[in-house]
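Just passing along the structure, written as C-alpha cells.
With one protein chain withheld, the remaining protein chains of the complex are depicted in position.
A and B label the chains in the order they appear, each numbered from 1.
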Amino acid sequence: MADNHNEGHIGYPGYFGVFAILVAGTIFTYFSSFWDLDSIFPGANTLLALLIAFTKMTCVMLFFMHVYWSPRLIWLSVVASLFWLAIMFAYTMQDYFTRGSGVFSS
Amino acid sequence: MASHEGTHEEFHYHAPGLQHQFEDMKQQEESVSIGMWMFLVQEIMFFGGLFSAYLVFRSRFPLAFAEGSNHLDPFWGGLNTLVLIVSSLTMALTVFYAQRGNRNMQVLMIVLTMIFGATFLGVKLIEYTDKYNNGLIPVTGWNKRIKDTGASEHTAETSPAKDAAFVLPLVETRTSAAESATHEIHPNPKGEFQWNYGSHVFDYAIEKEKTSGKAYLTQSERIGYFSNGAFDPNKYRDKIRIFFYIYFVMTGLHALHMIIGLGVMVWLLWAAFRGTFSSDYYAPVEMSGLYWHFVDIVWIFLFPLLYLLGRHFLHS
Partner (left out) sequence: MQNVDAIGSADLTGPTKTNYLSNGFTLKSWLLTKDHKRIAIMYLITISLFFMAGGLYAATIRLELLTPDTDLLTSATYNKVFTQHGILMIFFFLIPSIPAVLGNFLLPIMIGAKDLALPRINLLSLYIYWIGGALTVYALLQGGVDTGWTFYTPYSTTFSNSYVMAVGLGIFINGFSSILTGLNFIVTVHTMRAPGMTWFRLPLFVWAQYATSLVMILGTPVIAITVLLLAIERTVQVGIFDPAIGGDPILFQHMFWFYSHPAVYIMVLPGMGVVSELISNFSRKKIFGYEFIAFSSIAIAVFGFLVWGHHMFVSGQSIYAGMVFSFLTMVVAIPSAIKMFNWSATLYKGSISYDTPMLYGLGFMGLFLIGGLTGLFLGSLGLVVHLTDTYFVVAHFHYVMVGGQVIAYLGGLHYWWPKMTGRMYSEFWGKVSAMLVFIGFNLTFFPQFILGYQGMPRRYASYPAELQVLNIFSTAGASVLAVGFIMPLIYLVHSLFYGKKAPDNPWMLPGLEWRTSSPPPTENFEKMPVVTWEAYEFGEESGLDLDEARRRESVTTVS
C-alpha cells in the first residue's frame, strides 16, 4: 500500500478552496490591470500582476502538485529551478541595464 | 531482489506495475516522482529562455509592447485562464480519485480535464484566427490576403460577430469604441503583418511626458521609434511585430505542450478505463497531473505578461 502519501488529505473542500483562490486571483488580476497604479510608482501594475501570478503558482504547486507533502528534495528542485530562472533573468538584464546609452531613461 | 534463495517462505507481493530494477513500489514511486520533477525543472528553464527574451524586449520597448498587448482580447485570455484553472482542479481530483481507487470518478475527471483542455485550444484557435484575419501574424504571407480593390472600404455598420473578439462585453474601451465606429478593411495582398490601429499608447505617453515632465520613453525607444527626429509608424510597427512574434512563439509553444498534454490524457483515459490504476498503483496519474499543472502554471504567467500590459494606459 503506497501509504507514504499523506497528500491530498485536503479533500474536496481543500481542492475547491484552492480553486476559489485561483479564480479570485484571476479576476483580481484582470480588473486591477485597468487601474492606473503607475501613478504610485512606475511598474506597479506589472509588479501586482506578477505577485498575483506568483501566488497562484504557489497555490497550484503546493496543493495541486502536492509539493506541500513532498519530500525536501522536491521542494529543493522547485526552489532551485526558480532560482536558476532568476539567475538567467538577472544576469541577462544586468547587461542591458548597464549599457552606456542606458536602456532605461532616468 | 536479485536473489530469492532462502526466501521461499516469504511471499513476494509484486505490486502491479513494479518494474524489475526496483526493490519495491515505494522506490519506484520515489524515482518516478523525482524523475518527473527533474523533467519539469528542465521545462521551466525551456520556457524561461522565452521569458528572458520577452523581458529584454519589453524593457526596451514598453510602449510598443503595451500597444500590441492592448489588441489582445483579455476576455478570451481571461476565459482561457479560468478554463485551465478548472482543468487543473479536475486533474487534481483525478489524482484524488485514483488514490482512492475509484475508477469511474477517475475516468469522469479525466474526461472533464480533456474537455477543458480542448476548450482552451479552441479558444486559442479563435484568437489565432482573429489575428490571421487582421494581419497580426508577424510573418509575411501567413496572414489573410485581402486584395487591394483600390478604394478602402468603410463599413459604417460593424458586424457584431467580428467585433466581439475585440470589444469586451462589459467594458467599453477607448480604442475599441473608436474602432467599432468605422471598421476599415485594409488591403493586404501579400498577407503581411500590418498594424492598422494607430499608436494610442505612444501618443498617451508623449502627452504624459509633456504634461508631467517625467520621462516615459526608454532610450531604446527614443532611437527606435523615430526617423529623422519624427515619429516613424513603420519603425513602431516593427517593434509591435516583435511583440506579436514573442506572443505567438510563447503561446504557440504553450499550446503545443497542451496538445501533448491532451495526448497524455488520451493514454491516461484508456489506462484508467481499463482499471490499470488502484490505490496501490496510481503514480502515472500523479505524474501526468504534475505535467498538466505545470502547463497551467506557464499560462498563469503568460496571461498577465502578454494580455494585461499597459492596459491601464488607455482603459483607466
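Heads up, the rule we're going with is that a residue touches a chain if its C-beta (ideal position, glycine included) is under 8 Å from a C-beta of that chain, and two chains touch if they have at least 3 such contacts.
Everything numeric here is computed off the predicted structure, so don't read it as measured data.
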Could you list, sorted by label, every displayed chain in contact with the chain left out? A, B
Of B:Leu18, B:Leu50 or B:Ala271, the residue in touch with the unshown chain: B:Leu50
Which is it among B:Phe39, B:Tyr132, B:Phe226 or B:Phe273 that touches the chain not included here? B:Phe39
Applying the definition given at the start, please give the residues of chain A touching the unseen chain. 73, 80-81, 84, 87-88, 91-92, 94-100
For chain B, residues touching the missing partner are 1-3, 19-22, 27, 30-32, 34-35, 38-39, 41-43, 45-50, 52-53, 56-57, 60-61, 138-139, 142, 220, 224, 235, 238-239, 241-242, 245-246, 249
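Criterion: only the chains that are shown with their structure count from here on.
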Where the CA atoms of chain A average out and where those of chain B average out, how many Å apart are those spots? 16
Within the complex, which stretch of chain B touches chain A? 25-26, 29-30, 33-34, 37-38, 40-41, 44-45, 48-49, 51-52, 55-56, 59-60, 74, 78, 81-82, 85-86, 88-89, 91-93, 95-96, 99, 171, 215, 217-220, 222, 279-283, 286, 289-290, 293-294, 296-297, 300-301, 303-305, 308-312, 315-316
Per the touch rule, the chain A residues reaching chain B in their complex are 1-2, 4-5, 8, 11-12, 15-16, 18-19, 22-23, 26, 29-30, 33-38, 45-46, 49-50, 52-53, 56-57, 60-61, 63-66, 70-71, 73-74, 77-78, 80-82, 84-85, 88-89, 92-93, 96-97, 101-106
